[in-house]
Every structure is written in structure tokens, then in C-alpha cells.
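With one protein chain removed, the remaining protein chains of the complex are shown where they sit.
== subunit A ==
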Amino acid sequence: MKLPAALLALCLIGFVALSARAQQLVADLSNHLIAITTGFTGTEVVLFGATDGAGDVAVVVTGPRTPITVRRKERTAGIWINRRSVTFPQAPSFYVVATSRPLQQTVSPPQLERHQIGLDHLRLEPEAEVSPERLAEFREALIRNKQRDGLYGTSTGAVTFLGDRLFRTNIYFPANVPTGLYTINVLLIRDNEVVSAQTTPLVVSKIGFSADVFEFARGQPIAYGVLAVAGAVAAGWLAAAAFRRV
């Protein structure tokens, strides 16, 4: 499984290397669909590509944007209760950056900001107006919580070059990866400027039994409930009957 995949990746790298002569940057994924099946425990996708010369590469993976509410607990009458909250209506559910070199010093902040390279430059707008201190505090909390779940992260040096032109990186998606349409931005950086960019889509989707269950639960919730009860009744009955003779 491992070897043929690596061979395939090498062939594809060779192929994109040829076509890269015309363009500054070419990149593709080993797989454009992550299928969440019943046995899904997380997966890795290989991103590979070629440039037309020396330079640095940053890969920004962004999951579907969803509203996320961050709540802060405060001690009230001895116990910790959620009090203040800030909602970010367009927070990415997944955000990972891989770079070939540390970019904070080499690329100008406006460029990092514009391409949202790095957790410090991720665009997170609150729903309602809040003070800058509170925004910073809740923004940091969102990122920290997401990092703990393995859904946000940065990895410097994760993009490796084979020679001057060919590069590759492994992007890891954990078992709790949110479903939806992902965009992968590959950026070529030269002389502290982003000189070329390419966007590749990636779909994370439930497949097979777990997808059917999910669709059924959403589409026909009442029928789903009835079947859930019927299944439990049958299982309980069977077990009792089976154990009668023991």
C-alpha cells in the first residue's frame, strides 16, 4: 500500500515537473476525496508540486467556514458557569499551514495577512462589535481549543524540497475532521513576496454506512427514531432470549 502510493506520487511529481516549465507553480494532491467510512481513524494526503526555480512554499489548508461561539466560564456562587461569549460567524472548521521555512521573518506582515498564512494572521471576525482586548482573548481561546482538538496547526519545515524545484508535504487529517469542502492554497514565495498561488479543492465526506445513517437521521428524523427504538427492542429481546438457557 505504502510503496505503490509513493511510486505514484513520484511519477506524478515527474509529470508536474514537466508542465511546471510553463508556469511558476504547479501542485496537486494524491487524493481529492477523504472518505469517512466506519473504520475511519484519520488519514494523510500527500501534496506535491513543482516550481520554476528556487523559492519557498507555503501550504494553507482551510476547512469549511461555520459559526463558532466561544464561551468563557466564570466562577458564580462557587461553580464555573459559562458567562461571556463571542461568536465568530465565519470561523474555519479546520486550518493548517505547512511551510518550507519560517516565514514570519522573511515575508512582510501585509502579505501574511492577505494570504492568511499562520495562526496569527488567520482572519476571524466577530459577529458583534467587541473591544480589541476581548477580541484578542476570545480569538486566542478559539485557536487554543481548536489546536487541542488537532484541527488548527502550523508546521514549519513540513514542506520539503527534492532539489530546487520539486516539493512535497503530508497533510494529516485527524479522525474528528469536519466534513465539507476544503480549499488548499499553495503559495510560492520569492524575495519576501508571494509571487504565485494555486488553489486546489479537497472534499471530506462520509461514505458508505456512516453516510447513510447520517443522511437518514437528518432527512427522516422520525422514521430514524422509530427504527432506533425498534432496533434497541430487538437487540434487548434477542439478548434476553439467548441468555435464558444460560
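To be clear about the criterion, contacts are C-beta pairs under 8 Å (C-beta built on N, C-alpha and C of every residue); 3 or more make two chains touch, one makes a residue touch a chain; residues count from 1.
The working rule: contacts and distances are computed from a predicted model.
Q: Can you work out the missing subunit's protein name as recorded in UniProt? Choose among "Dessication-associated protein", "Probable membrane transporter protein", "Germination protein YpeB" or "PH adaption potassium efflux system PhaG subunit".
A: Spelling it out: the chain absent from the display is recorded in UniProt as "Probable membrane transporter protein".
Q: Among A:68, A:130 or A:197, which one touches the chain that has been omitted from the display?
A: The missing chain is touched by A:68.
Q: Among A:33, A:54 or A:81, choose the residue that contacts the chain missing from this document, as touch is defined above.
A: Of these options, the touching residue for the absent chain is A:81.
Q: Would you indicate which residue among A:115, A:146 or A:168 is in contact with the undisplayed chain?
A: A:146
Q: I need the residue numbers on subunit A that touch the omitted chain, in ascending order.
A: Listed in rising order, the touching residues are 36-42, 66-74, 78-82, 85, 87, 89, 93, 127, 138, 141-142, 144-146, 148, 175-176, 178-179, 206, 209-211, 213-214, 217-218, 221-222, 224-229, 231-233, 235-237, 239-241, 243-244, 246.
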